[in-house]
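One protein chain is absent from this view; the other protein chains keep their places.
Let's turn to subunit A:
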Amino acid sequence: MAGKTNYKKIISDALLYDNPVLVQVIGLCSTLAVTNLAMNSLVMGIALAVVTAFSSLTISLLRNITPKHIRMMVQVFVISFYVIIVDIFLKAYMPEMSKTLGPYVGLIITNCIIMGRAEAFAIANKPIPSFVDGFISGIGYTIVLLLVAFVRELLGFGSLFGIRILPQSFTPWTMMVMPPGAFFILPIIMWIAYNIRNKKKGAKK
């Protein structure tokens, strides 16, 4: 891992070419669960980005002294450490948000994105690139969450970030509020992203 780190590649990978949700198709549980309101998605996404960034940083710092065969245990340990901090922070300073997100904050621990980045990147790279990689992956996740939430909140409640956008006469699509709504929206977004990626690849040839 000597030489310069290609940050540009890290960023474009995490956001589009290797987006955790759209391409790797991981972290779906929370994507389907919290995206009925844009505000929830934003806080969830930021929380995840912070946790991923710091746990990647820590795991990368420990990578040379971590015994190989217990590395997964160490990773989960470090991840839960940061998730509990986030949980405490939300409870203390954003009690309302902590209540709406409820169990999903605790479930960040099991979000495959964090573990995935730890295994795929942090365990073999220097601390700072790992931190960036983790954070940008989290942002890539946040963007997808917001896209899904945008459609779901608009159609399900007629509002965005709690502000009413569509007229009162608009009939909310109850389906969008429930988890199945995300099952419809997410694949559509995946499909669009797939086409964008393929077009760009085609152009390069």
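Criterion: a residue touches a chain if its C-beta (ideal position, glycine included) is under 8 Å from a C-beta of that chain, and two chains touch if they have at least 3 such contacts; residues count from 1.
Everything that follows uses one rule, which is that contacts and distances are computed from a predicted model.
S.K.: Write down which listed name, "FMN-binding protein", "Gluconate 2-dehydrogenase subunit 3 family protein", "Sulfonate/nitrate transporter" or "Ger(X)C family spore germination protein", is the UniProt protein name of the chain that is not shown.
M.R.: "FMN-binding protein"
S.K.: Which is it among A:91, A:164 or A:199 that touches the chain not included here?
M.R.: Touches the omitted chain: A:91.
S.K.: In the whole complex, not just what's shown, which of A:14, A:44, A:57 or A:78 touches the removed chain?
M.R.: From the options A:14, A:44, A:57 or A:78, the contact with the absent chain belongs to A:78.
S.K.: Tell me which stretches of subunit A touch the chain missing from the display.
M.R.: Looking at subunit A, the ones touching the missing chain are residues 36-37, 62, 64-70, 73-74, 77-78, 81, 84-85, 88-89, 91-93, 95, 100, 102, 156-157, 174, 177-178.
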